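One protein chain omitted, others in place.
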Amino acid sequence: MVVGAFILLIPLWAKFIPGDVLHMDIVNLMVLTGVYACAVVGLNLLVGYAGQISLGHAAFFGIGAYTTAILCTHMHWFPTWLGVIAGAVLAGAVGWLVGKPVLRLKGNYLAMATLGLGEIAFILFQQVKGLTGGTVGILDIPPLSIFGLKFDTDLKFFFLIWVVILVLLLVSINLIKSRVGRGLRALHSSEVAADAMGVATGRYKAQVFVLSAAFAGLGGAMFAHFQKYINPESFTLALSILFITMVVVGGMGNIWGGLVGVVILTFLPSVIQALPQWIPGLPHGLSNFSNYELVLYGALLILFMMFMPKGVAFGLSRAADYTEVRARHFRDRQKARKMEGR
Amino acid sequence: MNTGDSKQRKLLWGSVAVVALVVIATLIDKGSIGLQLILSGLTVGSIYALVAMGFSIIYSSTRVINFAQGGFSMLGGMLMYSLAVSGKLPMWLAFILAVLIVTALGAGFERVVIRPMKDHSVITVIIVTIGLSIFMTAVAKWIWGTDPVKIASFSGDKPLRLFGASLVPQSLWVFGLTLVAVALVFLFFNRTLLGKGMRAAADNPDAASLVGVSSSTSSLVAWTLAAGLGAAAGVVIAPINFAQYSAGTALGLKGFSAAVLGGLGSAPGAVVGGLVLGVLETITAGYLPSGYKDAVAFVILILVLLVRPQGLLGRPEEVKV
Partner (left out) sequence: MLLKKHGWKLPMILLCTLVAVSLSVVGCGKQTVDASKSVYKIGAVLSLSGPAAPLGLPEQNALLMLQDQLNASTGVNGHKVQFLIEDDESNPAKAAAAIAKLINQEGVAAMIGSSSTGATLAMVPVAMSSQVTLVCCAAGTAITKPPKKYVFRTPPTDSMAIDKVLQYLTGTLKVQKIAILHDANAFGTGGADELAAKAPAKGITVVANESYGSTDTDMTAQLTKIQQTPAQALVVWGTNPGPASIAKNMQQLGMKIPFVGSHGIANKTFITLAGTAANGVVFPAGKMLIPSSIPAGSAWRNAVDKFTADYKAKYGKDADTFAGHGWDAGLIITTAMKTAGTDKALIQSTIQKTKGLAGIDGIFNYSATDHDGLNTSDLMMIKIVNGAWTEAK
């Protein structure tokens, strides 16, 4: 546990490594990463541990965002921190409502149903104009303040969001170590067997679904107070797919997998964009560049899934294992040769 | 036969009755306007049907949902533009070339990416096809830019009149292709050894390979067929819809809902699903604020999944333990 705590603190320090100047734009990017990470950590529990698929999690993210935005802009006295909690709670409630019927489905069918739900949510965000501002969205969302402390700069928000994520991670670790967690892993490998053994699969699935929805709602609410402007375009199917991709690329079934995935996929476009500086001779044409970035992104997705299907966390440790085995093999052969050579 | 089955059968006939009632009510309520709505719905619906068939073909042979199916149609349309309009080739030649190129791409993708991944989890394969969809859209944008492109209709634009409602001639081409495609696909999967073997390979790969149809062949043929059909659909649709680099996603989503409605794995089901979806959508736009039209596809999708996951014409899938 001590080792775990020590490790948990490293991410905070790592942000300060490049140079002596804290790059504010990176802080900005890290806040976005953090906000998405809330949703991804929750989704990882659902997908990685419980083995259920959701292609509609952007809806919960959006519900959290809209809840706090509507409450705080229509009623100016409404405390923003309460708005965030309301966002998480409402997202969880919706998760409970839709989860019950939908979780009876399996595999591909569950994926399709959640996709449909996500799209319906998006349409509602657009159509219920009186509440959500329709396609224009909601402007002038007040910055987050907790007991008088105002989080109006990127830096302050950055610390806040990563503390929140640590809390979410602790909650997740607790869940995994508990009986519910073990039951989830059982149902992941074989739902029928788990059922037969008396694991309350239906209830556990619903619980994880609600939890992941609430985490996503929390992230969305934080996002609303960070960007101070939301519209339905921020909560499309593309975002749901991004979340799932982050979970899968990072490593399912690994508590850090979600974080790894979020970091990789948020920084990937920036790293790709920075490539021409590092590799001379790469096409520099500014007008072509953003296209070629998406091409690379799609190709990388395909390649990642082909060669590291369990995610980066596992892929890298497998690579490390492989080199270790080859090294040992090499040493053994050396020893054998020496003995024979005599 | 147990009570579950007869309940399902009641549901099936019940939904057929509901759809028929809605159509008849619209005709009575709105007269020739209603007929116009239905004709437009059938046009849009057959577009969905063509895309849905592609989904069905791949799913019935490999249990994979190909999120890039819409992309094949988009590429077909864009290639047709390049060959027939920019390249000034005769339409029939451009059509054949466009379909061949996309078919080759589909087959290539199956061999290089899908085949090596056959043992991976469902979700990994879904992400791969999503990656392909992103890749195809990005490459299309790179090559053709962002503007929609115009392809001349095959037999002109003079609208055909039918009892006060109208139809563009291109719609007939779309209907025609749909009919031909569903007939060919149905015959293939139900009357040829290869086709029947492919369906078997999805459920029981060992038995299928005993008959000479390995799951490897099955997968390749399925992807090839789906890509070719998708491309043909894209070409025929383009004069109505305007081909564009981003056309794949929207088409894919609707086609997918249609496939689920009709029954994933059934080609006639895809057609039925597509037509029903198109008509219901258009009728909804006729009565409700049109913004909710898109919601129809997804509400239907979810209802079907919850109540009768095998769709209207599909067979229930067995869960392997």
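In this document, chain identifiers A and B correspond to the written order of the chains, with residue numbering beginning at 1 in each.
Convention: a residue touches a chain if its C-beta (ideal position, glycine included) is under 8 Å from a C-beta of that chain, and two chains touch if they have at least 3 such contacts.
Since the structure is predicted, the reported quantities are computational estimates derived from the model, not experimental observations.
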### Query
For the full complex, which residue in B:8, B:121 or B:166 touches the chain that was left out?
B:166
### Task
Can you work out which residue in A:114, A:201 or A:234 touches the chain that's missing from view?
A:234
### Task
Provide the residue numbers of chain A that touch the chain removed from this figure.
3-4, 7, 10-11, 14-15, 17-19, 23-26, 28-29, 32, 126, 129, 134-137, 139, 152, 154, 223, 227-229, 231, 233-234, 251, 254-257, 259-260, 263-264, 267, 270-271, 274, 277-278, 286-287, 289-291, 293-294, 312-314, 316-317, 320-321, 324-325
### Message
Counting contacts across the full complex, list the positions on chain B that touch the omitted chain.
### Response
33, 36-37, 40-41, 43-44, 141, 146-150, 157, 159, 166-168, 240-242, 244, 246-247, 250, 282-283, 285-286, 289-291, 293-294
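Operating definition for what follows: only the chains that are shown with their structure count from here on.
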#### Entry: Centre-of-Cα separation between chain B and chain A, whole angstrom
32
### Summary
The chain A residues in contact with chain B across the complex are 47, 53, 101-102, 104-109, 111-113, 115-117, 119-120, 123-124, 126-127, 190, 192-193, 237, 241, 244-245, 248, 252, 288, 291-292, 294-295, 297-302, 305-306, 309
### Summary
Contacts from chain B onto chain A in the complex sit at residues 63, 65, 113, 116-117, 120-128, 130-139, 141-142, 253, 256-257, 260, 289, 291-292, 294-295, 298-299, 301-302, 305-306, 309, 319, 321
